[in-house]
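Worksheet: one structure, shown below.
All protein chains but one are shown at their positions in the complex.
Right after this comes chain A.
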Amino acid sequence: MTLLEAVDVHVEFTSRGRRARAVDGVNLTVGEGEIVALVGESGCGKTTLARTLLGLERPASGAVRYGGAPLTYSTRALKAYRREVQLVPQDPTGSLNPRHTVYEAVAEGPRIHGLPGERERVASALSRAGLRPPERFFPVYPHELSGGQRQRVVIAGALALDPKVLVADEPVASLDASVRGEILALLLRLRAELGLSALVVTHDLGLAWNIADRVAVMYLGRIVESGPVEQVLSAPSHPYTQALLSVLPESPAPIVLGGEPPDPTRVPGGCRFHPRCQVLAGGKAAEAGVDGRCRSQPLSILPAVPGSRVACYFAEVSRAPL
């Protein structure tokens, strides 16, 4: 059952007088007990979409729906909503108050929401996040922790509210090997035991492979490919997904995309990936007779369906993955 949903969401910013289409038409669903990975390049709009799903940004058009109902943006309604859908922010250092102890940081959420059993709540959240024994971390300040330990405090802060959905923005990017495995296993365990859903925002395809049921690949404000992880990551159809997989450290033939990094104030016409597309540049799109459309005909927005979908003229005609 669909729990959290983005319906044709557009989010815009004004950047030095220009309109930045940070999220430019996205359909995405997170089902109950489902783990969805949102992957894509830096600046492609993942965090903006995540913040919009959390009610922290208001869509310029389109809607966010939770449990079938559109979000209400009153302070009260948002407060209740945030208990259900918790953010694990991208950047632990920036999100922790340097003058608050670990205990205070994790207790903040339960206090705001007036939840009982604060001390036990904090202790259990900390130990679930891998800070054990938790009591030892109660009086510690963020500057006394290493980067990874700080991220675990932040994750504990989200877990302290027993949410239904975690929106985790790069939850393990700053964590070392052992913690990475532990936190990812934790997300799987929380899902198995509590039916917790998660939208995991990441550039780490290995993470998606490790824990996600579905993956959505985002490029310049749009989802360009989505579907079950096994399918999308073992046999990617979109040239951008193929490039992303090709630059993993152990990959034999990296396609390092050059060109102008995507800029939401200058979204190219036609297929928005076309200025950097290796399939178009290599002449394969022309061979297939789609190059004209690549350059000038806008692609339609992908629907949020469980199966595989790809927004690419070449993939449509060649069908079989490259």
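As a convention for this text, a residue touches a chain if its C-beta (ideal position, glycine included) is under 8 Å from a C-beta of that chain, and two chains touch if they have at least 3 such contacts; residues count from 1.
By definition in this document, contacts and distances are computed from a predicted model.
For the chain that is left out, the UniProt protein name among "Phenolic acid decarboxylase subunit D", "Dipeptide/oligopeptide/nickel ABC transporter ATP-binding protein", "Aldehyde oxidase" or "NADPH-dependent 2,4-dienoyl-CoA reductase, sulfur reductase" is "Dipeptide/oligopeptide/nickel ABC transporter ATP-binding protein". Only one residue from A:T29, A:T47, A:S197 or A:S226 touches the chain missing from this view: A:T47.
Contact with the chain not shown here comes from a single listed residue; of A:L28, A:V122, A:L205 or A:A285, that residue is A:L205.
The missing chain, though absent from the display, is touched by one residue of A:L71, A:L244, A:C277 or A:A315; that residue is A:L244.
Summarising the interface, chain A meets the missing chain with residues 15-16, 40-43, 47, 90-91, 93-94, 130, 132, 136, 140, 144, 146-149, 170, 173-182, 184-185, 188, 203-206, 208-211, 229-230, 233-234, 243-245, 247-250, 254, 256-258, 260-261, 263.
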